[in-house]
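Everything on this sheet refers to the single structure shown next.
A protein chain is absent from this complex, but the other protein chains hold their places.
So that you can tell them apart, the chains are marked A and B in the order they are listed, and the count of residues begins at 1 in each.
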Amino acid sequence: MNTESYLDSIRRGLRGAMESDERVYLIGEDLLDPYGGAFKVSKGLSTEFPKRVLTTPISESAITGLATGMAIRGLRPVVEIMFGDFLTLCTDQLVNSATKFPLMYRDKVRVPLVLRTPMGGGRGYGPTHSQSIEKMFLGVPGLTVVSPSLAHDPGTLLKRTILESERPVLWVEYKSLYPKQLLNGGDELRIWQVEGEDGYPLAVVENFSGSDPDVVVIAYGGASVPLFESMRRLIPEEIRVRGLLPSRLDTRTKTPWWFSEITGREPIIVAEHGTRGFTWGSEIAAELNLTFFGRLVAPVRRLADADNVVPAGRGLEREVLLNEEQLIKAIVESIT
Amino acid sequence: MILIRYVEQSLLRLYAQGLMGGTVHTCIGQEGCAVGVVSAIDRQRDMLFSNHRGHGHYLAYCGDIHGLIAEIMGLPIGVCGGMGGSQHIQRENFYTNGIQGAGVPIAVGMGLAERFKGTGAVSLAFLGDGTFGEGAVYEAMNLAALWSAPTLFVVEHNGYAQSTPSSLQHAGDLSRRAEPFGIPVTRTEGADVIAVFEVANRLLGQIRAGKGPRLLFLDTHRFAPHSKGDDFRDREELERINRECDPIQRLAAQIGADTYEQVRKAAEIEVDIVLQELGVQ
C-alpha cells in the first residue's frame, strides 16, 4: 500500500522525469544540495544530475523568460518559483510570452514549460508568502493549470506533465500538503480515480459505501485537507459526503468532462482556498447552474478563504483560511 | 536596406489608406543596424529575438516581403496566419514579441539551450534604448553573464522611446549599463552598414568561441514616427538627421550611383509585385 507523502511523490516525479529525459532541466532559487530548495522538493537532485539543476538569482521574471527560451529550443525546463505569491513577478513572461507563442505562432513554436510553485497558507508565513493566487491565471488562454490533491498521485502526474505537455503548465502544489500522506484507501475514506479526456484524472472520495451521498463537495488542491478531515468527522454522524477533486483547474471548457459524475440530486458545495471573488469555484458554480438548471435540489453553495490578507499569527490565520469546521457546518446546513 | 526602406514606406502608405489596422512601427533610418547585424549571423542555426520594431530584422533575415505585408494586413496567408500582425512575427529561427524587454531573457534562454545541446548557435536579442527602463533586461544580462550565455545583445539607440526623448527617461550612460555585469560593450555608428557588419561579425566570433555574451551598442536615428501620429520632434533636427545620418545615402556613396539606382529599381519592382499580388497596388 502506498504510504508516500505528497512531498516524496512530487520529488519522485521530478526525479523520474529527469532520469527518463535528458532535456529536462530544473531551474529555480536555492535548489542545490545540501539545501535542496525551500521546501526540499529538489533535495538530492542536484547531486544526481549536477548539470541539469540550475540554481538562480532572485529573478523570477528572467527565470521564467529563460526557461521559455529553453523550451522554445527543445528542452523541457521545469521552473520552481519558491512561493506562489511570487508568480506576480513572472506574470508578464507567462501571460505575454510563454502562453502566447504557441497560439499566435500557431503551434510552429512549442513551449513545453512547467512552472511549479507552492501555494497557500497554514504555516504562519504571513501575507506575502501564504496566498492562493492561482485564480489570477485561470482565464489565460493556452495555460493549463494543475493542482493535484492528496487523493491523486501527484508524482506520476507531474512526470507525465513534464514529459508530454507541449504548452505551458502552471503546476500548483499546496504547501500544507507536503508532509501529509497521500490518501490510499487504507483508512475509512473510499477513493478511486476517473480518467478524463484531458489526461488529468478526477479523484472521487467517499466516506460511506453502498448508497447515494447526501451531499457532494467539489474541491481541489489544498482544500482536500479540510475536506477529508470533515468527511472523517461526519462518518459517525452518518452524513454521506462524496468529494469530487479534479486535478486540472479547467474553467475554459464550457462543461468540464467530470460533470458526468454529478446528478444534481444532492446539494452541491464548491470549496477552495483563495479569496472568494472571481475564482475557479465561482466559475464551476456558474457552469453547474447552466448544466443542471431545473435539476438542482438547492443552489450551489460556495466556500473559500476570507476576503483578507493571510495573517501570520496562527490563530488569526485559521480564522481567514477555509477549515473543516466551516465545511462541516455548510454540509450539515445544506441537508437540513 | 533599400528593400526594407521601400517596404516600410509602402506600409505607411497602406496604413494611411486604411488597409491595415492596429499599429505599424517602422524602422526607416535604422536599416543599417538590421542589415549589418543580420548579415553577420549564421541563418541556419543562430536565433534572432526581435521586438516591436522588427520588420527590418525580419526582412534582413529572410526577405519574405509577401509573408510580412500579408501578416500585417491580417491575412490568412501572412507568415503567422494573421494572428500576430506587425509586432508578433515568427519564422524558423526568428521570433518577436510586442512586450518591451520580454524577449531579452527568452533570447538568453534560447542561447543557453543551444549551448546545452552543443550546437554552437548564438542567440541575438534586439532592444531599443527605451527598453532599458525594463527590469527584465538587467535580470537577463546578469544571468547571461553569470552562465556565459552565447548571446549578442543588440541595442538600437535612436534616442527616443515613442515620443519621449532618452534624456527624460534614463539617468546615467546607457552604453555602459552592461559593463558592471562583465559584458563587454562595443559602440558604433548604426548608419554605416559595413562597419556594423564587421563589428557584429567579430563579436559573434568571440561569443562562438565561448567567451560569453557581448553587447553591440548602435547609435542610430528613426526618421519616421514611432507609430502613426506621435512624432513631436523638432523639424529642423529631423531634417538634419535625414541629411547626415541616412544609412542608404551613405551606402549609395560607397557603392556608386549606378549600382545604387539598379538596386533601388530592383527593390521597387519586387515590392510592387508583392503589393499587386496582394491587390493593394
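Side notes on the structure shown:
Just so we're on the same page, a contact is a pair of C-beta atoms (placed from the backbone, for glycine too) under 8 Å apart; a residue touches a chain by one contact, two chains touch by 3 or more.
Everything that follows uses one rule, which is that contacts and distances are computed from a predicted model.
Per its UniProt record, the hidden chain corresponds to "Lipoyl-binding domain-containing protein" from the list "Cytochrome c", "ABC transporter permease", "Acetolactate synthase small subunit" or "Lipoyl-binding domain-containing protein". Here the chain not displayed is in touch, across the complete complex, with A.
Checked against the hidden chain, the listed residues A:36, A:65 or A:122 yield one contact partner: A:122.
Residue-wise, the contact with the chain that is not shown comes from A:237, picked out of A:19, A:48 or A:237. Within the whole complex, the absent chain has one touching residue among A:29, A:134 or A:214, and that is A:214. Contact with the chain that does not appear here is found for just one residue of A:103, A:163, A:309 or A:332, A:332. Think of the hidden chain as still there; on chain A it touches residues 122-124, 179-180, 212, 214, 234, 236-239, 265, 297, 314, 332, 335-336.
Following the convention adopted for this analysis, only the chains that are shown with their structure count from here on.
Those residues of chain A lying in contact with chain B across their complex are 25, 54, 56-57, 59, 61-75, 77, 92-93, 96-97, 100-101, 103-106, 108-109. Looking at the complex, you find that chain B touches chain A at residues 47, 49, 80-81, 83-84, 88, 90, 95, 97-99, 102-114, 116-117, 123, 135-136, 139-140, 142-143, 146-147.
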